[in-house]
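Here the complex is missing one protein chain, while the rest keep their positions.
Residue numbering begins at 1 within each chain, and the chains themselves are lettered A and B in the order written.
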């Protein structure tokens, strides 16, 4: 049996539009029979951070960073024209209007379709996040570092850095 | 005859510097004998939106988004140091000074060299744009979705996400 072609997506950005693009491609790739991995790093960790509950992080710096950068799929904003939330709100209306899934729906869909969601351990530290599975949503399969990402990318037909 | 190597570029950003980078690479790839496709999505749609005339979009949300995000190749700005247009103006002067083509010239050049310009249908909706060829410049060959992009990327020697 032929092995599946791989698609590996690194998501560094936590902007709403880049998160949407990443999930559209991941879900489309999976539906085309590709084996898809998404690797979340830096602001991208915001996308897969738990929405509910607060994260217990040690030290003043981490507490500060978690206060100004709360994260979670429902707090993602557009990189432009956010205008105190108005631009992001307009786009979310248009998403509903054109039947585009929300980020929460995309995460559930991707998970069901076998897309592997991986949190970058190396950058949890500088983002003030405890590098444990509890920090992230239940759909997140594992935590791994840059070597794991490059290992996947080397075997991939398509690698995207978003 | 050997098949041409493919270069596929996804352009999500509408920032002047990223648009320039995308076209430099597309035009260089074509001049090296590669078969080049550019796939514009989200803010990248601004680059290939018609400059003249207004777009007839239905509904208040779409009208609002088109008002705040007019788009068109001549309205692209730098992502940093725009400073109410000053930074962008300075860079445009330096572009002239160093004989770098403008975005309009790059689009014409790319089109003449056989670079395929494709607008993403899936994101037209959330950007408040009617997903028809009339929305875009005449150089834009077609509209297509994420599956088309991934299909091209799978066959490509180089895929870039800009």
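Details
Operating definition for what follows: a residue touches a chain if its C-beta (ideal position, glycine included) is under 8 Å from a C-beta of that chain, and two chains touch if they have at least 3 such contacts.
Computed from a predicted model, the values in this text were never measured in an experiment.
Touching the missing chain, out of A:37, A:88 or A:159, is residue A:159. Interface note: of B:28, B:51, B:112 or B:133, the residue touching the hidden chain in the full complex is B:28. On the side of subunit A, the interface with the absent chain consists of residues 10, 12, 14, 41-43, 59, 61-62, 64-65, 68-69, 122-123, 125-128, 145-147, 149-151, 153-154, 156, 159, 161, using the contact rule stated above. Residue positions on subunit B in contact with the hidden chain: 5, 7, 17-18, 20-21, 24-25, 28-29, 31-32, 34, 79-81, 83, 87, 90-91, 93-95, 97-98, 100, 157-162, in rising order.
Assume only the chains that are shown with their structure count from here on.
Between the Cα centres of subunit A and subunit B there is a gap of 25 Å.
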